[in-house]
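Here the complex is missing one protein chain, while the rest keep their positions.
The block that comes next holds chain A.
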């Protein structure tokens, strides 16, 4: 029998396998090649002083297909061409950013310049020594960012950690609203109701929105309010049910607030004023659809989505009228919804970055006034021209929507606050379009209602300025959070069998059993020692940028 023959088979099979494997790991082979060219580029770079850097970019799947992808489109090209370095963009899925970054850091493939909004996560990275201290780098190699730091020392403050090092680049947003509470003004008018000022009035309006057929279709198919996602956060603010609050100089859990809030929610749920399936609406899409279809009276919306949501509603129901209202006062006081962080850390340099100087130069390029202006408004005479107000005015709003509408994440170092009033979204709207006009009115209402320091949001400070608690305490927090939420939610849907008070008692017992006291003590300790110099809620409303 063919001994040779089987040899041949064996060899050829092995070859096939080898080819298959090579095919599968094609990515690696390619990157190997790229690295070579990178090195070649480096040699050239020494002459031209052009570095090669990698930069993360959030991918929300919102880039229109004809514009390309998050990592390759007209603006990434523009930044590479006009910037001081060859930039390779690394897409990071927006809502799984932590997982993606974690995987990249664990395998040492994280980009050199990291854009991430979540301060707690950046602090984790600092604790893991994955971010580079920036003081010396800025001192020695920066021009523009250094100048910005000198002019606005608060940038230095937000970026500095307890060890005295600066770890992040920040931007100045100025005082801006974020969450909005929409109400259907036409429903209020039809039922001759006024804007509710207290929780009792709020409940009455909610009941009328469901029982008195505000949409005039003869069916009781309307709901009072969306209580998932932003809607839920807004109700938390109304009752100051924000996990921790300061009481007599100590930080305590908001048990009494939770009881009041959940009793209110239970009343809404038991009387069928809110969606009975709200617990399965994990991402708030159902509530959003209800609002857009004209079935919701009150709706809490994220600033970034407010205009799109409002226009979608107007497209469905041209007669709908919407206004943004102040949050009704509860027994715990009058609060506002969460506002945008006026001074926001957004970027950091990977501790393992190969060429930090090139990254620094790129950051300098990003914070240059002309770059900021282009990223914010587009290219002069192509996307905007200077209007009578002295502000850049869109030439063709529709074209801009398509070419600039998805750019928020490319502006993470654009200090919108420096544009003054011109930076406001209002100037991107078309004053001749009736829908846009109405939306401008809503923005004015929101500014008046929510930027008021007398009704601040209920937390001690903005989530992005909160201190990060040590890992073991963080574990207590995460381990108990869902259990406690679950207890309250069971009381919401449990009718008379399981009361909110009972749930609160169970939750408190569980919290104490899990060592929650240590977390409260840690926060109290932080509050006593740091609240004076940290950026607290009231400070946020006073930040001025000129």
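As a working rule, a residue touches a chain if its C-beta (ideal position, glycine included) is under 8 Å from a C-beta of that chain, and two chains touch if they have at least 3 such contacts; residues count from 1.
Here, contacts and distances are computed from a predicted model.
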Absent chain [UniProt protein name; select from "Mannitol-specific phosphotransferase enzyme IIA component", "Cation:proton antiporter", "Protein lplB" or "Urease accessory protein UreF"]: "Protein lplB"
Options A:293, A:424 or A:514, residue touching the unrepresented chain: A:514
Candidate in contact with the missing chain, chosen from A:60, A:247 or A:276: A:276
Contact residue for the chain not shown (choose from A:102, A:135 or A:271): A:102
Of A:271, A:479, A:508 or A:524, the one touching the omitted chain in the full complex: A:479
Touching residues (missing chain, whole complex) on chain A: 3, 6-7, 9-11, 13-14, 17-18, 21, 98-99, 102-103, 105-106, 124-125, 128-130, 276-277, 279-280, 282, 351, 471-472, 474-475, 478-479, 482-483, 485-486, 489-490, 493, 510, 513-514
